[in-house]
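Written out below as structure tokens is the structure these notes cover.
Complex shown without one protein chain; remaining protein chains in place.
For reference, chains read A, B and C in written order, and residue numbers begin at 1 within each chain.
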Amino acid sequence: MKQFDVEVKVWLKPSVFDPQGHAVHGALVSLGFQGAGEVRIGKFIQMTLAAEDRQAAERQVEDMCQKVLANPVMETYAFEIRERGQ
Amino acid sequence: MKQFDVEVKVWLKPSVFDPQGHAVHGALVSLGFQGAGEVRIGKFIQMTLAAEDRQAAERQVEDMCQKVLANPVMETYAFEIRERGQ
Amino acid sequence: MREPTPEEIRERALYRNLGLTDEEYERVVEKLGRLPNYVEAGIFGVLWSEHCSYKSSKVHLRRFPTTGPQVLQGPGENAGVVDIGDGFAVAFKMESHNHPSAVEPYQGAATGVGGILRDIFTMGARPIAFLDSLRFGPLDDVRTRYLFAQVVAGIGGYGNCVGIPTVGGEVQFSPTYRQNPLVNAMCVGILRADRIVRGEAKGVGNPVFVVGARTGRDGIHGATFASAEDPEEKERSAVQVGDPFLGKLLMEACLELIATGAVVGIQDMGAAGLTSSSAEMASRAGGGIELVLDRVPVRETGMTPYEMMLSESQERMLVVLERGKEETAFSIFRRYGLEVADVGRVTDDGMLRLRWRGEVVAEIPVRALVDEAPVYERPVGPPVSPKPASIPDPRDLAGAWLDLMRHPNVADKSWVYRQYDTMVRAQTVFGPGMDAALVKVPDLDKAVAMATDGNGRYVRLNPKKGGAIAVAEAARNVAAVGAKPLAITNCLNFGNPEKPAVMRQLADAIDGMAEACRALDTPVVSGNVSLYNESRGQDIDPTPIVGCVGVLDGIVRRMPSVPRESRGLKLVVLGREDDALDGSLYAELACGEPVGDAPYLDLAAERRLHDLLQRIAAERAAEAVHDVSEGGLAVAVAEMALGAGCGAVIVAPDGVRPAGWLFSEAQGRAIAAVLPDRLEALLDLARALDVPARVAGEFTGAPHVEVSFAEDRVRVPLADLAEAYRNAIPSLLGQDAVDSRATL
Partner (left out) sequence: MRWAVVVFPGSNCDRDAEQAIRLVTGDPVDLVWHDADDLSGYDAIVLPGGFSYGDYLRAGAIARFSPVVRAVAREAERGKPVIGICNGFQILTESGLLPGALLPNRHLQFRCEMTELRVETNDSPFTRLYTPGEVIRIPIAHGEGRYHAEPEVLEELRRERRVAFRYVENPNGSVDDIAGILNPKRNVLGLMPHPERAVIDWMGSEDGIRIFQSIHAHVEEGLSHA
């Protein structure tokens, strides 16, 4: 078994309104950050994972995202996997 | 003015308990992802930013993190900045 | 990292970092007959802290009346318990979470709610309601708005998720709380009167369990180890995070377990976690307890006994089971997916003994820790006598009225409570918005009434009278909905007790509260003291908060604060007609600071009013009753008119000063809205109970509220009142820069 560090990012599809991002954008502008454009807020998930090899780890993370970590009705995701000690 | 794409990751300091991550870990294991270790859930923020140059952009994002995007009492953050079209 | 040796602790006075004074340390040495090691010194430090030992307030708290035929459990347990008849009882308590909320408002408030919840279900009571009493600085300040928004979100975040309705409370704003917000949470639960569970570690040899969350390094005080150069220190946080989901499971599992009769004693691990729960449970049983720390489930590696004992990780319970009933408990906890660990035994040698890695790492007589904790008779300063004040009349009565309506202390609080689930459990008869909340007792035609009150301004001006008013007002709110006030809990939020002036406020406020409790027959059954509410040497206004609980027999007798059908109803002023502005919010606005004495109070008359309010409800002699409080009669009438969506005309008695009559906050008063054909019945009741009652006006179809005086008249459009009252808080909050962090 190898140990992997996994980082998953989940965010709303562009077609879905993101009120949090909207509110934060407003806050930033009112604080004087005039250059701030659209803000979108998603989730950032960190995890350790034990798996046979990199491929198995990738398969599992893909599966987790599909099933649990993201809801495909409104969200998309991306992930990065790094082997421990490498 | 240059255009930048900014990605900010915000997560709980390691000593802060993350009930959400804890519950998601339990769910992953019971779904058969036996290899899943500790899970921590944070925020992932995407933003566009107009700034003079890279340095100005960095300064502003740092400032945003301190003031709005993260709660320094419990959270830490990291960010990446990419210039548009580069 | 190496722990300091006993000798180093003494020589380098390291005990000071653990919260012990030089004298207290010497006392520890004397009690032990040797030098305490690091764990032991830490344990003494937390248990002898103000928070756990009440060392400054104890001598004064003894003056509270705590008994009565209705009292089944007075102070000293996890919560007080009062009989409500038909075999049922209510357990309730209030607790402060001021300091944690100032650091991290969302989690501070959430964990405050979680903690008080556990205090209630450990009594064997099913929690039925939360109330929250909040104090902040003025909302013109961005940090204050952030604190306010986050505290409210945190209370809702925890309460909504555990499925207990938040049915009442208060919020006030004053500069005195700018650096030091107050977050007091109250929980009420219901139980069979003969099934009270206590926090006692009884029965030698009985096993002791830790249930719920794992122990982490949350909230450990030890600044001792923290060296500034330590890079990990930055990553450390003293903030405790609540897990309402786990809290809910823990509540259900514990209630189920308690129902099996297997539980000997149970206690929440609140402040000072494992230390206070084990020592207090042993102390109540007059015995000892032995813990094997290797068996405590931990969340982090390398935790020391010191850290395990002082951790304040949330959602943990200490449970003593009857020997042989372990399997019953395990099967319940397993079903809820909860972790449970056998960590020790009840002993009879009176010692708190901790084992770790095969060695005894601490051995302390329980008596020394709990019963013999220091008690201080701190110096009490001279009494302050209220200064008479001259309070100017307003240039424009209508304008002054509207200013009061839009003052955030008075204005509509629905911005707050619509973020709370006020109806979950489907037993809420009256939620927020009424004088008191009413929550039905399942399967009985009976409801529990509850209200919280307290006014720092009154107590600052006259601590004794102010303290009494807090009790009177809470009980009056309970009586206003038709219920019989039974008992109170309280939270005493004061400044630095090392200052004689603050001790004087505390001592006098307690005297006033005690007197009111006696007059109104509402003994104190539980409570909490929060001292050192100060910032840069500036103490907060003394702010005792009272939570009163009462019972209403017969749901049909419930009395709303606003009538359903209002047109044509007569408005009757119950209680004394007054025009003194002492201590009023109007006076504070007019003079720029609180002035004069606290408002008028007559406890005997107050008692008669409460009796009358219950009779009015029982005999349906009114359609609605609303108590007169901050902002005076003008605000009370306007609130009824707005609620009813209906104008009113009122005539003041001859010879009164208009501003005084409108805005006086004299106590012991209420307004009743009465059907014309019930008017005589109501006046008869008032006469019989010797309460002044005057028909002062009526609801009309007109779109304004109008008050006429002998030589003056004031008329305010309902629309203006509504705008001032309803928009005040939302418009102050708006879409705020830092507020939005609350949304992340």
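Quick notes
Operating definition for what follows: contacts are C-beta pairs under 8 Å (C-beta built on N, C-alpha and C of every residue); 3 or more make two chains touch, one makes a residue touch a chain.
Small disclaimer: the values here were computed from a predicted structure and weren't measured.
When the full complex is examined, the chain removed from view is found to touch A, B, C.
Touching the chain that is not shown, out of C:Asp421, C:Asp435, C:Glu665 or C:Glu698: C:Asp421 (per the contact rule at the top). Residue C:Cys161 is the one among C:Cys161, C:Ile289, C:Ile391 or C:Leu531 that touches the chain missing from this view. The residue from C:Ile555, C:Leu589 or C:Ala722 that touches the chain not shown here is C:Ile555. If you put the missing chain back, the residues of chain C touching it would be 153, 156-157, 160-163, 243-246, 248-249, 335-337, 417-426, 428-429, 440, 442, 555, 558, 743. Seen across the whole complex, the unshown chain contacts chain B at 19-20, 23-24, 27, 30-31, 41. Take chain A: the residues that touch the chain left off the picture are 15-17, 19-20, 23, 43, 68-69, 71, 73-74.
Throughout what follows, only the chains that are shown with their structure count from here on.
One inter-chain figure worth recording: chain A and chain C are separated by 41 Å, centre to centre, where each centre is the mean of the chain's CA atoms. The geometric centre of chain A is 9 Å away from that of chain B, both derived from CA atoms.
Across the assembly, chain C contributes 737-738, 740-741, 744 as residues in contact with two or more other chains.
For chain A, residues that reach two or more other chains under the stated contact definition are 24, 27, 31, 41.
The touching residues of chain C, when paired with chain B in their complex, are 103-104, 107, 213, 216-218, 235-237, 239-243, 245-246, 299-300, 313-314, 337, 737-738, 740-741, 744.
Those residues of chain A that touch chain B in the complex are listed here as 1, 3, 7, 9-11, 21, 24-25, 27-28, 31, 33-51, 57, 60, 63-64, 67-69.
Interface residues of chain B facing chain C in the complex, by the touch rule stated above, are 10, 13-19, 22-23, 26, 43, 67-69, 71, 73-74, 76.
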